[in-house]
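Please find one structure pasted underneath; my questions will follow.
Missing here: one protein chain of the complex. Every other protein chain is in place.
For subunit A:
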Amino acid sequence: MHDKTLTELAASLEAGEFSSRELCQAALQRIEQLDGGLNSFITVTAEQALANADAADQARKAGHAGPLAGLPLALKDIFCTQGVRTSCGSKMLDSFVAPYDATVVEKLGHAGAVNLGKTNMDEFAMGSSNENSFYGPVKNPWDVSAVPGGSSGGSAAAVAAGLVPAALGTDTGGSIRQPAAFCGITGLKPTYGRVSRYGMVAYASSLDQGGPMARTAADCALLLETIAGHDVRDSTSVARVVPDYSAELDTSLAGLKIGLPKEYFGDGLDPEVETAVRDAIKVYESLGAKVCEVSLPHTHLAIPAYYVIAPAEASSNLSRYDGVRFGHRCEDPTDLEDLYKRTRAEGFGEEVKRRILIGTHTLSEGFFDAYYLKAQQVRRLIRQDFLDAFDDVDVLMGPTAPTPAFDLGAQKDPVSMYLQDIYTIAVNLAGIPGISVPVGFAGNRPVGLQVLAPHFAEAQLLGVAHQFQQATDWHLKRPAFGKEMA
């Protein structure tokens, strides 16, 4: 059961092979027995899940099952869930029970999906290894000495280990795509504005985007068509018709123009990763695609620009965690200043503090023009790079990350950790969609191919990924972890 995709499980439920209760119970059991070795969940909502599974079973009997009726999922613990702790991986929100559902949570609920729990993540989505969690690091099911990537590491590991068939993540600088690559699953970052951010705890508002993480592009399509769309509660969500992504998966690749950004194949790229990626591109050529080299000349400026803009927004977004209304509050504050200082010193982890400090500095008087405004100019150049490239090609391809998953504790220096996102971060700055597809291994660790498309071209992206998965079986590979459990 746990090896099946969402699409397969939906068919089994429809055929009555098993009930949603049986399916969810089996998944919950798997989580209980295996997650001790992964730490991919922060909160498991078993009781609520089974009640929702029963409701889905009844809805199906009554003939009004939603498109995701009875299918188990997990949510990154950044999505607000009414009545359930929403920690964002932080001590600051360890006690925070959200009073409302995020828009995407509401949409999944209406579609009948059953949420099994909240997955582990880097604190406030700041990190590329899931080691910055108040709840401890997550392990990679392919090799438990390796990180699962971050910040949506819990979602990626849970899907890879077959604990859930799919999960939601969020991606601010690569946080869906990089863990998807490290864990050998498919993860899509939609166009900025495609999916509502309402109820998604903000890290960097102009970059954050929620998206699906699953075994296949087809499953991502199924989830995206449920969660996408304009939301009156999010002014930055875009009022644009949501295509029937599932129906557009089978578009032929003949004549597809693929651009390979030369900047994505330069120094620092692991040779085994490069080989796996180049082999995948050959598959595309065999499917009728044309490949050429392109240039994104401002790529080298993406990480510096990101580490100005994202911390600037974060420093403001995280000001609300002051110990006054919710979340952590220090013991016996002597006065207001003491309340603020100790609450925040105790509640936030190292990386979060680092980014708050960076952001506060770059926004401050005398530095704003040199950092923030300059970074915004760079951002426009980066966006223009992509727009120019898409004048000539349909999609761009390259590695999702420069290396396969690294060992837990291996990246000690923040800057070398930041460089993990070298291929993913520009995509957020430009607002375009990107998908990571498993295309092989470097040793025992998976490699992801990143495919990028113009704004709102998710249908094309999903189709391109799906066609690859029809021709290959990398996405069907399962880690040994948890195999012994049926």
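Keep this in mind: contacts are C-beta pairs under 8 Å (C-beta built on N, C-alpha and C of every residue); 3 or more make two chains touch, one makes a residue touch a chain; residues count from 1.
Basically, contacts and distances are computed from a predicted model.
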From "V-type ATP synthase subunit C", "Aspartyl/glutamyl-tRNA(Asn/Gln) amidotransferase subunit B", "Peptide/nickel transport system permease protein" or "ATP phosphoribosyltransferase", the UniProt protein name for the chain not displayed is "Aspartyl/glutamyl-tRNA(Asn/Gln) amidotransferase subunit B"
Of A:Ala157, A:Ala312, A:Val378 or A:Leu408, the residue that touches the missing chain is A:Ala312
Contacting the left-out chain: of A:Ser295, A:Thr360, A:Gln384 or A:Thr472, that is A:Thr360
Filtering A:Ser12, A:Gln25, A:Thr236 or A:Gln384 for touch with the omitted chain leaves A:Thr236
Among listed residues A:Pro165, A:Gly199, A:Gly229 or A:Pro243, the absent chain is touched only by A:Gly199
The one of A:Leu38, A:Cys80, A:Ala289 or A:Ile358 in touch with the missing chain is A:Cys80
Listed in rising order, the subunit A residues that touch the chain left out are 79-80, 86, 88, 93, 96, 98-100, 102, 197-202, 204-206, 232-236, 312-313, 315-316, 318-320, 322, 324-326, 336, 340, 360, 363-365, 368, 372
